[in-house]
Every structure is written in C-alpha cells, then in structure tokens.
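With one protein chain withheld, the remaining protein chains of the complex are depicted in position.
Chain naming follows the written order as A and B, and within any one chain the residues start at number 1.
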Amino acid sequence: MISILDFTRDDLEKLFEETDNMRKRLDEGNVPKILSNSIIALAFFEPSTRTRMSFETAAKRLGANTISFTSEEAISVSKGESFADTIRMLDGYSDLIIVRHKYEGAALFAAEIAKAPVINAGDGKQHHPTQAMLDLYTIRYLKGTVDDLVIGVLGDLKYGRAAASFLLGLTHFRPRRIYLISPQELKLRPEIKELLMERGLNIKELNSLVDVLPELDILYVTRIQKERFPDLREYEKVKGSYRISSKLLFSLAKKDLKILHPLPRVDEISYDVDSTSFAAYFTQARLGVPLRMALLKLILLGGES
Amino acid sequence: MISILDFTRDDLEKLFEETDNMRKRLDEGNVPKILSNSIIALAFFEPSTRTRMSFETAAKRLGANTISFTSEEAISVSKGESFADTIRMLDGYSDLIIVRHKYEGAALFAAEIAKAPVINAGDGKQHHPTQAMLDLYTIRYLKGTVDDLVIGVLGDLKYGRAAASFLLGLTHFRPRRIYLISPQELKLRPEIKELLMERGLNIKELNSLVDVLPELDILYVTRIQKERFPDLREYEKVKGSYRISSKLLFSLAKKDLKILHPLPRVDEISYDVDSTSFAAYFTQARLGVPLRMALLKLILLGGES
Partner (left out) sequence: MISILDFTRDDLEKLFEETDNMRKRLDEGNVPKILSNSIIALAFFEPSTRTRMSFETAAKRLGANTISFTSEEAISVSKGESFADTIRMLDGYSDLIIVRHKYEGAALFAAEIAKAPVINAGDGKQHHPTQAMLDLYTIRYLKGTVDDLVIGVLGDLKYGRAAASFLLGLTHFRPRRIYLISPQELKLRPEIKELLMERGLNIKELNSLVDVLPELDILYVTRIQKERFPDLREYEKVKGSYRISSKLLFSLAKKDLKILHPLPRVDEISYDVDSTSFAAYFTQARLGVPLRMALLKLILLGGES
C-alpha cells in the first residue's frame, strides 16, 4: 500500500463499502474484535499525531494491539542503525507495518524488505494514500459520488503531500472539473500535473479563489506554510487571498459547498466557518477511523467478512 | 467532571462504594472487561507520569484501550493548531477524554467542545478532582469516615493544585477541624479560603506543624517548591519546619495518625517514615487505580453494574 495509484476504482469501491459497514458498527457500538491476534507496528519516523492516532484507534477498535516508538526514539533509532535493520526488527515482531517518513520511497523500500504488509502513512512530497482514500470517501459520503463534481484544491500544491495524493486519487473517478488554486510559487509540480491530465482530469490552474468559488461543490483547503517563501513579503502579499471566512462563503459559495481539510489547520480557515454547514473537515477527520478499520481488515483478513 | 465541587456527597458515596467493589475485584484477580468497547484519550498537555499511569492502568484493567500523545507531541500539537481543534480530533476518535493542562479552565473548555465526556486530570491551580476523590476515599478507607476528623494540610497551599482540590472536596463532609499549615508566602488564596468557610469548614491557619501535630488524625503533606520563593534565603529559613521525620512523629503524633501525600515527594517526608504505620501515601497511590476504575465505569456505563 504505497501510492493511491496502486489501486483500481474497484478496489476503492470495495474499501468504501467496507468503510460504510465499519461506520455502522461504530455507530451501534458493536465492533467485532476481528484483529485480536494481530500486532500492528507504527513506524513513524516523522511525527504525525493525527495520522498515528487515527490508525491506532482503528487498530484498537478492531481488537489489534500496536507497538510504536516515540518521535524521540525514532531519531535515535535512525542514528544508531539502518532503516532496513529497523524495518527487519519490526517485521520480526508484528503482522503489519505502518510507515511514515520524510523521504520519498521509504515505504516502498520497507515493503521490499518486510514479509509483513506495509502501509504508507505518508512519505516524501506526493504519497499519503490513506489520506487520499479518506478524502475520496468523505466526498462520496457527503455527495453520494465523486463523479461529476466541480472541485477546488487550494493552498500549497507544490510541497503539500495531502493535496498531491488527493489529486492522484481523483484520477480514479470522473470529476467534472478540477481547479488548482495556489500562489504562483506553490503551483503543482509539472510532472504531477501532466500525470493528472494524461489520466483524463480536466484541470485549470488559477491564483484566486473568488472567481471560481460560486461553481464549486467541494473545496479542498491545505495550509500555506510561511517557510516555503524565500521572501516573507511575498507571503504577506498572498496570504490573505487564501484564507476562507464565513462571510466569503455566505456571499459567494453554493449552499451545499463542502469544505475539506486534511488538518491540522492554522489560520487558513477562520473559526467562524466551523459552525456553518460548509465545514466538513471534522467529519472528514472522524471518518478516518472507519476507513482505516476497513483497510486494516481488508489487508489482514482479506475480503471475507 | 471538571471540579470536585460539581459533585454532591451522594455522588461521592456512590463512587466510593463502587471503588470498594473494584478493590475487591482487583484483590481477587477477577476484573470484568466491561469497557472493552471503549477507547479513552489521554490528553496530557502537561506531563504527569503518575496521574497518567493511574488512569491508564484503570482503563486497561477494565479492558478499555487508550490513545495518547507524549509530552513532546503535546508541545508540537499545541504549536501547530488550536486546543479546540486537538480536542475535536480526539473527540472523533474516542469515547472519553482525560485532559491535563496547566491553564485553568482548559478541561471545562474541552467539555464544551467535545461530545464525549471529559475528565479533568488537573488544570490550573485549584482543580484536580480525581486526586481529591482519591484523597477522600483513602481517608474513608483508613478511618472509616471523613467526618469528625482533625486534618492538617501542610505545604504549598497557594500554588499546589492537589491541596486546594482536597480542601474543596472536604466541604462535602464534616471534618471537626482543618489546620492549614504553611509558610506565610504560600498561604491559601483568600478566595478559596472564603469559599471553604462559606461551605462550613472550621479552618485555622498557622505556620508551624509542631503545635497541632498531637491533635491530628490525618496529615496531608504537599511539596514546597524552592522556585516559589523570590528569595532563596527565605526558602532556606522555612524548609526545615516542613520536613516530617519519624522522630518527630513518634514524639508528638497520635499513634493512629495517617500521613497522605499526592506524590511525587522530594524531601518533605523522610524515607524513615515509609516503614512506620503513619505512612499511608503508598496505599493512597495504589488506591488510585480502583477509584479511577470506578469513575470510568460510572461515567461510561452509568450506575448499573
């Protein structure tokens, strides 16, 4: 489980059905402990409280146990021995390894070494497949389908792993149009853009949200990190254009626009949006648990229920 | 569950009975896994190994799972996003949230945001309700009752969260007399003192333990932190008066005096006291597990057994 491109639309539909099932079980407080014989290793070489906790909750809801190292231990592990030796250790202890790493390819390398299945929980600048699955599932949950929608993706499209992975995931579906909204400095990398177009996505790049906001069914917001700008004045100039307020939404957006965000947010979405019907990001975060439960089940137990 | 004042005496009596029950189950090695469908989030924004481990043990004894972040992660979480967003994340994953925070009101704020119940595991300078419950239960366990006792509370009464919370808890009972024993600089805050008197406690403040030690049934000791004194010479002057030795106890105390301490201690109780019958602080720490088990059960499953 390295990239969202490794999956077919059918794989995703199957996963989403299982997620529906898990969601129902959670609502009923009736989750069978089908993974009680499994140990899942959380190998987070790069810290990520949200993704880690989401996986950990999913595992524990299904009765699995987890082993993990803290970010501090991850650093000392990385210093003391090779990544390969660490993965081999975890492979000796656990039934599934979830890897997060700042370098592209780390999860793939782990998968080549380990006998146990490996899930990529984010590596490098493009791949975060379970986030993409969650994003797609959330849209299906909110809108009934991912097809035929007009979707805006806003923020740092150059370095943001979640946005790139979401866009790659969209190639499995047939959205009507995708708007890529970012400052010039943070445009999507050309190689990913080409890949998206090759795979049939109808893409348009622009700098400003305002013009297209009225058309959108879904707005996917990501953070713009100050540190990405070589010149702070550049950042100061653009930042206001990428901040979503309830005033803006009520004046321009469709009533049933839904806003997603991989979280954590800093100030790109005002807090006054939280209580509006536009805000879907907390629902999205919450759905991460049943989605990852479904994924763990499918990987560890296969398709049978 | 924010403040010990949110409870009635009846609530506490019910909790104490359930604690008796849990204690019996633990002794028999026969604890039913009644919380095996629950995930409990430990949101410790301020580190506390003891309180965290006590809650974690209680949860796990009952079959619940826990998710938590390390103190290092807590810092980065706090930097990256708002407290409210973090609580919302945990609310999406778990069935109960246990919050510890250095700022007063953090647990209340969390309770307003979350759909899941919130337990305050210590915030600000006054509230640490589960510690107060444990202190009161320990006294009842040792003496059969909290009423009619003469109780000394010694140490830092100004900044010490445990002492303040214990005193607030005592207002649910009818101790005969409370002695507040502290250096001038660390006297109980006037607003809390007034509250205690309004609620009918018979309080007397003094600087020295020696005069009242012979009267005491219970002596509650807390740490005096050097850092609290603007002038280190002031600290050096007083510290000797607030150090309990077995010699002092054998010469002045009642035979059945029991000493409590929320722990950790540094040097306010000599190690030679540990092996005397006065020492009840390790028993107190140990009782934290059945008390928190009872509390988790009552909150998550309600009153029925």
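Just so it is clear, a residue touches a chain if its C-beta (ideal position, glycine included) is under 8 Å from a C-beta of that chain, and two chains touch if they have at least 3 such contacts.
All values derive from a computational prediction rather than experimental measurement.
Only one residue in the set B:K60, B:K193 or B:K254 touches the chain that does not appear here, and it is B:K60.
Of the options B:I4, B:L201, B:L263 or B:L300, the residue whose C-beta touches the omitted chain is B:L263. Across A:T19, A:S48 or A:S94, the residue that sits in touch with the chain not pictured is A:S94. Across the entire complex, the residue among B:K24, B:R50 or B:K247 in touch with the chain not shown is B:R50.
Touching the omitted chain from subunit B are residues 29-31, 33, 47, 49-50, 53-54, 56-57, 60-61, 70-72, 263-266, 271, 282, 285-286, 288-289. Although one chain is not shown, part of subunit A still touches it, namely residues 36-37, 39, 65, 67, 69-70, 72-73, 76-77, 80-82, 84-85, 88-90, 92-94.
What we mean here is this: only the chains that are shown with their structure count from here on.
Least-squares overlay of CA atoms from subunit A onto subunit B yields a rotation of 120° to the nearest 5. Centres computed as Cα averages put subunit A at a distance of 41 Å from subunit B.
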